[in-house]
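Yeah, one chain of the complex is gone here, protein chain that is, but the others are all in their spots.
Order as written gives the chain letters A and B; numbering starts at 1 within each chain.
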Amino acid sequence: MIDDPVVASDLGAQWPYALATLLFAAGMWLLLPRGRRGGRRLGAGLAAAGLALLVLLVHFGLTIHDRPPRSVEFTVPFPALGSWAHDGVFLILAVLTVGSAICSVTFRSPVYCAIWFAMTLLGTAGLFFYQGSQFLGVATIVVYAGAILVTFLFVLMLAQPEGHAFYDRVSWEGPLAACAGAVMVGLLTMTFAAAFAPNTEQQGSPPRYGWLEPAIAAEAPAARNENILATEHVASLGRTLFSTHLIAVEVAGTLLLVALVGAIAIIAHSQKTDASSITNEPAALRPRSTGGAHG
Amino acid sequence: MAEIQLVYDYLVVGALLFGIGLVGFLARRNMIVMFLAAEMMLQGVSVSLVAWGRLHNHWGGQMLVLFILTVAACEAGIALALVLSLYHRSGRLDIAFWQTLREANQPAFVDQELPDEAHPKPTWPELPPSGIEPRVDDEILVEREHRIHV
Partner (left out) sequence: MSNTGFDTDVLMVLIPAFPLAAALIIGIFGRYVLGERSHWPCVLAIAASFVCSCLLLNEVVSLAHESHEGHGVGLEITNTLWTWADVVDAYRPAAPAAGSPAIAPAEANFNIDITLRADPLTCIMLCMVTFIATLVAIYASGYMHGDPGYWRFFAYVSLFVFSMTSLVSVSNFALLYVFWEAVGVCSYLLIGFWYEKPEAAAAGKKAFLVNRVGDFGFALGVFLIWTTYGTLNFHDTTAPDGSIVMGVLGQARLSNPALFVGGATATLIALGLMTGAAGKSAQFPLHVWLPDAMEGPTPVSALIHAATMVTAGVYLVTRCTPLFYMSPDAQMVVAVIGGFTALLAGLIALTQNDLKRVLAYSTVSQLGYMFLSLGTGTLIGIVGGMFHLFTHAFFKALLFLGAGSVMHAMHHIIDMRRFSGLRHIMPWTFRTFWFGSLALAGVVPFAGFWSKDVILAAVHERGHDSGVFEVLYFGALFTAFLTAFYTFRALFMTFYGPTKVPHEAHHAHESPPAMTVPLIILAVCSLVVGAWFEYTHGFAAFLVQTPSLAYAPVYGEHGVHQDVFHWDIAITSTIVALAGVGLAAFLYLGPRTEVTRLGEFLQSPVGFRVYQLSYGKFFIDQIYAVTIVWPLRLLALLSYWFDRWVIDGLVNSVGRIPAAIGSAIFRPLQTGMVQFYGLAMMMGLLFLLLSMLIWQPLG
């Protein structure tokens, strides 16, 4: 199947990624609601181990390849901090984001899920800030955490029964879902690793490795940070938004209007019907006792 | 710090958010949680886009994220309306309730019975009455039936 010895050996060398993926998958499975207690600490441990391995592989370059120094240098947005502090800030933000994301999808109570999702959003906003995208960070907090999430909570208050509903206490095909997500992460990471691998040989290496760095290096390094990291960040962003992307802005506005009308129409229509209109479903599907909720 | 390394890190964080969101979307059965998970996948993509834009020094990445925000807002409105509508019809937020798309001769998916969740029963210290005994409202009694240990 794989004739190229370089590729073959390289695939063989991907086992740390595979291990991280496996650990992560197992952890996620154990963390997901399974209808019974127990195993969640172990799951949290496994997931954390997988993530830690991933951090080591990706961020600290723990790899079986030799890693020559990077050629393209980077202007930091926080000049007051040293290199070590940079790493620390990023790592804290990343772990906060990913950790709260895991909590968000694994907690049984939807309210907790929403709150942890807010935490994820805050972490993401931090990551945006770290990249110099101040406007996006603020917008994420305001729009997502402030507006969308609060709407979620309203809906939850309207619809959520007290206690844990039985459908919050079980997962649908938890192992498969966890595997799918983990394999997704693993594959993407391996792809990134291949693309971002240092270009050790300028000529002889196959094109699927390390193609990104020379491509970036070919771009004019002088102008690299003038645009995105300009002093008048928001003003530049606005200029771009309302000149280059003006039509897209108009379309997005129309979309918002249509969505507004659609949401009102759906709700107005659904008010006419109620649960009693659903009579053709088998008895097994009817709402039933949710255990402790009414017990 | 190497610029490329940062992009790499961000992409992996984005992939993780996407993957976790995926797990949540596939495994959770509460429609609102599924929706949260879908939003999380959008966040993962947003993170990647910002990183790419940063690398190429191009506004396109951030622009796309802005529009993702817009679309997410629309999506939230519509989806919550749909969720509420479905809740009105079925009386619960369970996505597994809606399986009428299945083939006519397929058996319906039915949950296994779960043991009741053990609620820690609240116990209050039994103090000797002093002064006037408070009058307990009947409605509160009914509502808190399962909380009050008689």
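By definition in this document, a residue touches a chain if its C-beta (ideal position, glycine included) is under 8 Å from a C-beta of that chain, and two chains touch if they have at least 3 such contacts.
Note that the structure is a prediction, hence the values are computed from the model and not measured.
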(request) Write the list of chain A residues that the hidden chain touches. (result) 1-2, 11, 172-173, 176-177, 180, 183-184, 187-188, 190-191, 194-195, 206-208, 211
(request) Over the whole complex, note the residues of chain B touching the chain we left out. (result) 22, 25-27, 29, 34, 95-96, 98-103, 105-106, 109
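Everything below uses one rule, namely that only the chains that are shown with their structure count from here on.
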(message) Taking the mean of the C-alpha atoms as each chain's centre, how many Å separate chain A from chain B?
(response) 15
(message) Give the list of chain A residues in touch with chain B in this complex.
(response) 28, 32-33, 35-36, 51, 54, 58-59, 69-70, 72-74, 76, 83, 86-87, 90, 94, 97-98, 101-102, 104-106, 110, 113-114, 117, 120-121, 124, 127-128, 131-133, 135-136, 139-140, 143-144, 147-148, 151-152, 155-156, 158-161, 163-174, 176-178, 180-182, 184-185, 188-189, 192-193, 196, 212-213, 216, 219, 223-228, 236-237, 240-241, 244-245, 248, 252, 255-256, 258-260, 262-264, 266-267, 269-271, 273-275, 277-278, 281-282, 284-285, 287, 291-292, 294-295
(request) Sort out for me which residues of chain B touch chain A in the complex. (result) 1-13, 15-24, 26-30, 32-33, 35-37, 39-40, 43, 46-47, 50-51, 53-59, 62-63, 65-67, 69-78, 80-85, 87-97, 99-100, 108, 110-112, 114-119, 146
